[in-house]
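Below is the structure I would like to discuss, written out as structure tokens.
Here the complex is missing a single protein chain, while all its other protein chains stay put.
Just so it is clear, A and B label the chains in written order, and each chain counts residues from 1 on its own.
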Amino acid sequence: MRRADRGYRLAQLATEVAAELRGDPDQEIRGVATLEDAGSGDIAFLANRRYRTQLAATGASAVILQPADAAACPVDCLVTANPYLAYARIADLLFPTPVCGGGVHPSAVVAPGARIDATAWVGPLCVVEDGAEIGPGAHIGPGSLVGAGARIGAGTRLVARVVVWNASVVGSRCILHPGAVVGSDGFGNANDGGRWVKVPQLGRVVIGDDVEIGANTTVDRGSLRDTVIADGVRLDNLIQVGHNVIIGAHTAAAAFVGISGSTVIGSRCTLGGAAGFAGHLTIADDVHVTGMAMVTHSLHEPGSYSSGIPAIPSREWRRNVARFQHLDELTRRVRALEAGLGGAAGVEDAMGD
Amino acid sequence: MRRADRGYRLAQLATEVAAELRGDPDQEIRGVATLEDAGSGDIAFLANRRYRTQLAATGASAVILQPADAAACPVDCLVTANPYLAYARIADLLFPTPVCGGGVHPSAVVAPGARIDATAWVGPLCVVEDGAEIGPGAHIGPGSLVGAGARIGAGTRLVARVVVWNASVVGSRCILHPGAVVGSDGFGNANDGGRWVKVPQLGRVVIGDDVEIGANTTVDRGSLRDTVIADGVRLDNLIQVGHNVIIGAHTAAAAFVGISGSTVIGSRCTLGGAAGFAGHLTIADDVHVTGMAMVTHSLHEPGSYSSGIPAIPSREWRRNVARFQHLDELTRRVRALEAGLGGAAGVEDAMGD
Partner (left out) sequence: MRRADRGYRLAQLATEVAAELRGDPDQEIRGVATLEDAGSGDIAFLANRRYRTQLAATGASAVILQPADAAACPVDCLVTANPYLAYARIADLLFPTPVCGGGVHPSAVVAPGARIDATAWVGPLCVVEDGAEIGPGAHIGPGSLVGAGARIGAGTRLVARVVVWNASVVGSRCILHPGAVVGSDGFGNANDGGRWVKVPQLGRVVIGDDVEIGANTTVDRGSLRDTVIADGVRLDNLIQVGHNVIIGAHTAAAAFVGISGSTVIGSRCTLGGAAGFAGHLTIADDVHVTGMAMVTHSLHEPGSYSSGIPAIPSREWRRNVARFQHLDELTRRVRALEAGLGGAAGVEDAMGD
């Protein structure tokens, strides 16, 4: 439950999100909350079926919901096809991100050759190196490092302790969260008789507009070409993007996704948490991969893909795992049975029980 | 092998950890070491059966061990039901964490509105923002960032380069390791005709007392409610805790554990390395999940749960994987055999071999 500095009339909110207002247009909304926690002055939303039972008893002053739920709503409501989207816009209206105004904190270390727009903010203990460019209205939060020749677009926000390195380019209106590293070297090693020799990483990272990159996520620079993250991509925390990877527009990846070098991910994909992608693959547009899936081949058709086996009680799991290790043999035994050889097939059950 | 600045008589150590002393009470102990490495003046411990064979030849001056092992001990010993626990306490006595004393390093950037207890230490190149509170005896190590309105409890230690952001609350006597990020935005995105719209993340992170958070681990703030980590929780390195997650008291999670948004983990659970939890689950108290398990459903009963298949030689693995991809078909073929249809069932072996 959060209370805003200024309130909005319900009618204003309806207009802002193009929703149908049912109820008192002058109702004042000052806060957002869940259906369960909301009190007077709060607006709540119903977007997930599992919370529908909480509608009747809500203490909210208003609820954002779909047409099918409006009749059951005991209070004023904003009716829209996409309540979660309307909620996102209203929450942003009530609780806008604070703006720092232009300037450079005296503790920041800015190279003489860096170009910082007068309306950009460079916070305490930042480093901006030679040839870097910071665009209008950009916000470089405390402890962030912007490397030589890197470019930060208009209105982009490095929340705190972000590293943008090696001439990386970040577009406009992006958000990079604490600990994110953009432009680290890719993992390139040539083998010289058993010893590794580093392969210089000479490409950049090029990030489009309206991209969000999570805490402690790493995006490697390309080896020769660039690593590219297109407009509107969403990367959660602790993701690894290898060198030369290309991620198409509006693709979203959850935490721990790993994308190996030179793999190309399509647009509008969703990648579940901890899904892993081998290198040099091509993944089509509109592919959805469930959590912890292991993707070892290119996926040329849109659709949903999975692997991995859900956890069960360890005792049962141990039995099934033991059987799995003999699955090839089991299949041969079935074939022998089908051929009429039955127990005479001479293939033994290595489990021996 | 480590040598302490001051030694302890063995009798003192026995008293401190309430162990039975067998041997010379005046034996002076100045160091701790493994059974194998220990020399004169060192105390070692035997807690893991696999090291029992090293007892006879140890060079230690004393050994902490269980009653059953005492007879076989060639040197003085401290006898206790839990040798590892006694060792932990003795090691802490011999090698206490250095204390910095109160003060603020001149290179730190502290907002005028921050309240820092006179006995707390704020190290070099830290940032403490407006409205933040640092409690008595807290230690804010070099390069750490404490965001606006965040609270750090008494005796809590941010080792180095920790970020505590967005009005997060950290209890007393916690330890946060380098690179940890507490209070980063959760991963909330509404879809607007194929484009993602950020859902403002307005909740906090609330961490109890005696919690430890590992290096480069990330804990996201709640979306509306708070993300909560209860007393005594242990999080290893590189863990992801999503928004609105609740972790019960004294639960421990190993590296790479990922907990998706709004999942509730019980108390006294142990979560093996790289175990993954889908969102909106409920995990009971006293659940133990083995490493790399994929948890996609709520677990309502205490006990041990597993998934994943141990690595075997790649050649064998390839054969079994190929069979797994036809497991549904194989099951149907077995049913056909059971029904007496045998090879006449008309279900073909897609492997074709």
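Keep in mind that, in the parts below, a contact is a pair of C-beta atoms (placed from the backbone, for glycine too) under 8 Å apart; a residue touches a chain by one contact, two chains touch by 3 or more.
It should be emphasised that the depicted structure is a prediction, and the values quoted were computed from it without experimental measurement.
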>> Tell me which of B:Gly131, B:Pro178, B:Gly279 or B:Pro302 is the one touching the absent chain.
In response: B:Pro178
> For subunit B, which residues reach the chain that was dropped from this view?
Replying inline: 1-2, 32-34, 37, 50, 82, 84-85, 87-89, 91-92, 95, 105, 107, 123-125, 142-143, 159-161, 175, 177-179, 210, 212, 214-216, 232, 234, 236-238, 250, 252, 254-256, 268, 273-274, 291-292, 308-315, 317-318, 321, 324-328, 330-331, 334-335, 337-340
> Residues on subunit A that touch the omitted chain in the whole complex?
Replying inline: 107, 109, 125, 127, 129, 143, 145, 147, 161, 163, 165, 179, 181, 184-185, 187-192, 194-200, 202, 216, 218, 220, 224-225, 238, 240, 242, 256, 258, 260, 274-276, 278, 280, 289-290, 293-297, 299, 303-310, 312, 316, 319-320, 322-324, 326-327, 330, 333-334, 337, 342-343, 345, 349, 351
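Criterion: only the chains that are shown with their structure count from here on.
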> In whole angstrom, what separates the CA-based centres of subunit A and subunit B?
Replying inline: 24
